[in-house]
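Just one protein chain is left out here, and the rest sit where they should.
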């Protein structure tokens, strides 16, 4: 693991996610640019001293030469380090699980893509919300045509933790997430808007055609956007919108997606993730529960416990790790495997995320002009 | 009453609303362009034969000359007749309660305004959702500064009853609401989008600066829009959006408004109208209940029964009627009164509604260009 | 109307209920034992002076001799006057709509029954919760066998308005409801427990076999129970419980019933009355909405407006009045009619309610011994 030292949030999440199903063992790390912090973190995690590294370069170098070196590295640094770190490990042929967003720009992201492709690496991006079982169920319903041709997709991700200028209070999370140097050009659109965008893609499989955006920074002196309104047009004629905000008082991580088609509609909410509300037109809305006989195989495959015993964010996160583990295991054992974006988000999702941020910025900078979305 | 014969929906609602608090008595009507339908309806309502009229012109003429003629007429026809009917009664000096939207265009609406002003009439438009007690509470919170300076307003009004081509099945409601001749240029933006717009204005008192819209008709052969995405910019820097749809499967009348300010947020939903969810930043979300000691006076003034015994749509509608009755009573008794838009929506709200529809159409016809909103 | 003067609550509810659908006109009243209060109330309601009476005896006497005297009297006094007032009107042959609970004892209730039967009067008791459309839907599901043979019925009615000693603060509602002389031997079991009991009977049609109760008074100095736990055994082997409380902080009128059978279950809650949650065993829970195509005829017959526009307590109450009006109309017009407890609660429900209170008291006084319930 690179990143995730004392004071970080997402590193701890990745560690739980990798432990949860017992498919991974954390054996080496460079947890912080400060060696002391890194050593302290590694020691608490029970790592042997010699595999707690001072720099990630050293870690990549040494681990790649160990006979039992790491099979995969988790990169959980602030955004600006994702690609630099990933390149070093990629060049050593080490597979990668990377936090999102992938990079500071699509150009940077593409430069990494080439190495990953050349080295035939497994590269997973933790758009973790796609790991929730009922998100898988939603995708399955749409694939099966249960909603008919899609018409309207409404996604939103409101939070409120940046309502005041938290970045001036010493809160590390707020500091780097509002700093363009470490986060890139997107504030809330990068941090959470990309999750909404990725979730739409994952569930509906629709291709975005163009978007019109109006982003704004409400908190004085903040350098990046903290609210975004985005209208969407999809290639097959469907319409939609994304609203993401970090100043919506009373919202914690209220990611929600609603999809409406010719013959059905569905609704899923991250804060109540064990349920999917599905309506066949003209029939009563159904509450489909994770783990039940009414959930589809794709959902139950990533479920651990019976319905009514809630699974949450960590389990969804762990599902991404466990999906990756299957492909990793096959690769290590030289079995046939295919790196598919079907089971976990890949570098291509990461590049799309960067394109999303850039397209939003371009539209917003041009007074919400519709901008064509270029996936490549 | 003009309109509201057999097969109509909203006429029956107005009749319950006027009866509910005992402030009105229905004594005369022209319920349909078909005299037989009108007579049958009037008879069922217990009207005396001579006050069931064949034409609304006759009704205005005769009632204005009776010593105990009507004090106010309710106009509940399809949209295209609102202004023609209103003008006839207005010219006879009869006060008016009119269903929304007010007219087919802002020009037509303005032509009525002149008569209403000249005759010093009471003119109320039934944007009934403003009658809900907890909507009044929400407005009061904002007026009192409990949310601080406002930042983001998210309103939506999804329905699903036009998911299929209901206008071809003989359903009268669907027929005239999708017919530009009878409904004007707005489909779902006129029918329900104006409600969302009016509710934002009522609750926040913000002035809209400009809007960018993308409206669409999903059902083939339908003549008016059945889905609309609208981005909003308000004069003081607040941002927002309206989504209205009549093809969102699983939604009945799911009007919802969320308002976020510097120090608080609130959420209200029409389908669960007895509760307002209010969050002071950093504190737990509170569920404020209609009729309780925690509701403000403006809310409890329009409340009939204790908390926990739900009031609904008809009570909210009746609140508009009862608010108007106070002003009517004062006028009839030659007491001082002021026609204020504080207690019920007036012709000015009606004109704004028409401007809203026209601005949305102009923006959408210009590929979602931001169009300045002109209240006058 | 007898009762319902200034300071009363339920009288106003009855008046709205009778007005709402336009089937009744309030023409005479004796609203208070204090003539001034009565006159003031009558005047506000627009009654003619000569039909505002000083005593209910006078009212019964005079109205029964008028050619256009009242067809039915609404009795909305405190409980101890229900039967004395009803007897006077019954003896004059005037039909009766009476608030609940019917009497102070089953003996008193039975004495009224004889007169009502002899005079062949229409007698309705306003167990208003049976008027909710989705309660009718629930009953219909069970009648149709959609739940299979019934097993478990859980009903509860918690409130919190008597958490402190409100009867000492001048609140009239609290005064007479906690006074055995005016309310009878039951406190919360009489005021709200009987509603829960009646609702079980109405929805399930099960006959209670025996009950075991533990009632308690938490507020010091209060004379009647403010909390009751009751276990139920029904004649066909079903089991159940009722919990009613007036000291459950955070509950307003949280009446709820859940019914479970061999093949299905359902849940309905008074504070969210437009929805019925129904589960066929092994299938997703369905949310059935009032007014929709998924609601049964019995439900939609007592529905005024489309789904998504909530109806509430007053509409449910008005449904009882409107159900009674059909029978009244038939009687007045000498058409065939049958006084059936199918469409509204009758004097027999009132007697059962008294038996319920008495059986609960007997069991609780005998340390929760199971006591057989005698419907006669």
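Each chain gets a letter, A, B and C, in the order it is written, and its residues are counted from 1.
Criterion: a residue touches a chain if its C-beta (ideal position, glycine included) is under 8 Å from a C-beta of that chain, and two chains touch if they have at least 3 such contacts.
All figures in this text were calculated on a predicted structure; none of them were measured in a lab.
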Contact residue for the chain not shown (choose from C:151, C:182, C:223 or C:269): C:151
Hidden partner chain, residues of chain B it touches: 278, 282-289, 292-294
Residues in chain C touching the chain absent from view: 147, 151-152, 154, 156, 160, 163-164, 212, 214, 216, 218, 227, 229, 231, 233, 239-241, 243, 245, 247-251, 258, 260-267, 277-281, 285, 367-368, 370
For chain A, residues in touch with the removed chain: 9, 12-13, 15-16, 19-22, 45-46, 159, 161, 251-254, 270-274, 289, 292, 304-315
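The rule is simple: only the chains that are shown with their structure count from here on.
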Label of the chain whose CA centroid is most distant from the centroid of chain C: A
Distance from chain C to chain A - Cα centre to Cα centre, in angstrom: 55
Whole-Å gap separating chain B and chain C, where each centre is the average of the chain's CA atoms: 35
Separation of mean Cα positions, chain B and chain A [Å, integer]: 43
Residues of chain B touching at least two other chains: 251
